[in-house]
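Only a single protein chain was left out; the remaining protein chains are all shown in position.
Chain lettering (A, B and C) follows the sequence in which the chains are written, and residue indices restart at 1 in each chain.
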């Protein structure tokens, strides 16, 4: 038994004003009613659950708990909501749209929920995409379908233009489903609304199949993506074993963070080399990847490689530098590069290999959410509805330590989440593959 | 910013003695090596991550972090391990066996890993089941198969007999994979060994498809079970919609806890009534379930009911009372009972229904682990190996708040985990189904 | 080389009259256009492809080839069609509805396609179910869903009443999707229409998951059902192996014909006893099934049994005799009976077994069609549309010898198709299981 005094920093979320309307959500008004109560404004979630007896934390950050509030900022019957999905496809987008609609329409009874087509393009009238009024029928079966019924697009739009459109459509609440670029756009809209004194709630729902958003232990789509990635790795393993000196090479998603590659490697248990953006590696030289591969092929006859798309970009030098419409750096194709380098390496040594290259990216991101992601999407969406109706704005709904919490968007997008090279996930990958921590060092 | 002083209670786990042998596991010896370090003996995991600004916790319990220790109690090359799987089937058993073997054999290099066949029967020589020596070949593909390669059985055995057998086989470490009955047996063996001064580490791995063990946010097999349960609910929904006045009734697992039924209800989004053991309900009377069902069938034409096997046992009165070989109370079949009562109710009113009854239990528990459970099983097993090699005993490896931790077995089995009727899971179920919180009250 | 003279019997199909309207279907008008021609009225399909050199066939029946005709009886723009689905659910019903609609609406351009809800009930105005006008939107995604969007029901209705309703709705073509009971109803409507001089085309699409319709090598839903049945058998096998003296018992569909049980047994390769309606068996006596099972359990420790629902009905004596609304004999539950008899048998001998009983029927029949059934449903439906538009009536679209053909309904329902005990399918089952040809003889 020991005593520790800690200083807590409460992370404040922006709010549109006083919540004064009673919530129509069915919750207990007081404890003991055998029904969950509303979430108290004082409920908080701790950032960390780990604790060192020898170095107990002197300081800690606390985040607002997500969940339904007893009092709302918006009067539901007068509230007009809009939802937009941005960036690349990700399993679960339709589930988020559907649960948002169901919560807002049936549980809160809002006036209307608009679907904004084609991402932020749909908030720019010059693009000519009209919003869709969502209905129970239009979302009936979408949770079993991949993609997004609203379609999506990449790229920024002028926040002023988007705000004007939202105000013209008399939208009170905007839900932005997307990654860090999208959330930066959401923040810009929220800032612009604040400047103008517009009572617009902007609530972000993190969508990054790469799982690279801070404060998010798990973003939706990740476990579906891992499941699909494992299928591709299984195929690569079958192919590698099915031919003399067979190599299966699979390129997986993961621009800045190798979570899909790491988790798929652990689940598959058949990967020999897992290459991720966080861990640079060299191909050449006596300690490079190619020599390691040669030794394995000569000894065991086959090998499986999982490479995240952002891995090894340093190998391309300055040529890996342009940016796409969303402002993401355009990556060179490390998969094709590895395929060519490996094939050439063995051919030059007169010991050719049979390399089978698989790029399952579009088959992964377009898959319907699996059961676990369905549950996560449903909760994320409903918590977003609760936050918005309570008047929270410029806020991202995050899932961390098994809880849902509110994080100010600027804080969430300040830094990308990555696989920690000195953390347990990477250690597990190294143990499972038996690979060297760093090739070429 | 605020200051809080909390008293921490450190939950001690039993240990066989001083850990003095260096671990062969590849980990960083000090921070900064870009590789995970060993887990420090002072690392702890908090029990709760929720926090109230108005009532900050005055006391908290801390649990040992699981993970590889720098020093071992057992000298690997001389260590003999055994693994036993007890109770009903559960997705992931083979994955646990396999990862235990791989970690012990390849990473620690232990002398032998024995597989004990047919649960605790296999530790009783009078039953005539000889242990199996596990090999890389024998576990090669088992992670893709349901069931357990060791087979299982229910029921207790004399701890004295089991200990004698283990000592005769010169076993140093026993891994017990099972639910609370199994873990009580594991505790009894550990106690008996302590009495006799035998240096036997007994490490439990929680296996309860019902998720009813305390300190376990999620036990392996649960998410696979939910996924399979959703398939059954989807079928029930299709059947209910496919006939005039159709009702789909699905009996799901859950003797004392309704986690499968609740989560499957949320993922399916088509269930109208979710009945769990934690929430008693009445069938008859104006506020009973049957009247509610009548109103729905007359209005909407079809209904889907998910009932956990332990729900509504009070309806059987004293007749629900005998016990099976594991000491579990034998339950009356609530599924068949509901089927008969509902059919009769509507037939008597000359408004018959078409009720389709589905009991998918054996198709759920025998399924192979899905990708997410594969990852959980792998980690649980490897953490169990780490705990055992470090000399921990009478300990259960739990997964809570996203972390793996050590819990003394007696503390873990003192109380079953249940769905909290005033918690968010049940609130979500009520919101998703629109059902009354309690029928008949 | 040899010469054979055979007499051919041409099986005539009923026709409403002269086909005089040109078909709008895109087909070649003459050979050599690199596009399929219309199907000639003289095209025939042989009944048998087997041939004995020593006994060449002296007589053969020829059936009309199905397919688009160059001239139609109905003028598409004025034609009103209706589709009804009857009897129990079967994978592929929605696919049939959808392809019928697509062919009629887009390729022929008919005026309207009505969906008749709840089977033949929907043709009886006293039941109060209004027909639905099908649209491209309403069938958009149904091919991925199990069940039938129109719902179904069992039981006969007065053909006079149904015909009156059809005429009142000005329906020209009725498509009846169902088994032999349904097709008898279709025949009755067609006869009644003929009597009244009504130009109503009645075209049957065979729906029997049991595959028990004559002239049908394969009915839709069968391969999906076998796939799902194999999943249940796999589970039974895992359960049987997972416990001491484990028995997995799976009841499969198959009232009069054991095709699902036989094919699932062959695909699973883990079944030890396959019991079908065609092959009576005894439980008791030294050559009965129970003794055979005892010998296997004592020797091998586990067993898997697949039993079709219609098997062993003779064991119930006269009690197996009542009939359901469709006129089908009500069967006693052979699955539950076997479960009880086997459990008692071993308990009485003090050598109890652990028997796990699985009845997956509702999970099989409500499944969405697999890819192969999708293709079959699509073709059956489009061939039905072609037959109807050409004025064929009282006709069933069958799939035999890899071809689609027209069979007069009365001929098709005269006799049920069964597994031939002296044919190759049953021989394969006996070889795969090693079971005796007949227990108890």
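We adopt the following convention: contacts are C-beta pairs under 8 Å (C-beta built on N, C-alpha and C of every residue); 3 or more make two chains touch, one makes a residue touch a chain.
What you see is a predicted model, and the numbers here were worked out from it, not measured in a lab.
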| item | value |
| --- | --- |
| Touching residue (missing chain; options C:150, C:266, C:338 or C:380) | C:266 |
| Option touching the unshown chain, where C:46, C:287, C:341 or C:416 are the choices | C:46 |
| Per the touch definition above, residue among A:28, A:238 or A:437 touching the missing chain | A:238 |
| Contact residue for the chain not shown (choose from A:23, A:79 or A:145) | A:145 |
| Hidden partner chain, residues of chain C it touches | 1-10, 25-28, 31-37, 40, 42-46, 49-54, 56, 62, 65, 67, 107, 143, 217, 223, 226-227, 230, 263, 266-267, 269, 370-372, 374-375, 378-379, 382, 401-403, 421-424, 426-428, 430-431, 437-438 |
| Absent-chain interface as seen on chain A, which is shown | 89, 118, 121, 145-148, 151-153, 231-232, 234-236, 238-239, 241-244, 246, 248, 356-360, 362-363, 365-367 |
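Just so we're on the same page, only the chains that are shown with their structure count from here on.
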| item | value |
| --- | --- |
| Chain at maximum distance from chain C, centres defined as averaged CA atoms | A |
| Chain ID, smallest distance between chain and overall C-alpha centroids | B |
| Centroid distance [mean C-alpha coordinates] between chain C and chain B, Å | 42 |
| Chain A and chain B, separation of their C-alpha mean positions in angstrom | 29 |
| Sites on chain C at which at least two other chains make contact | 145 |
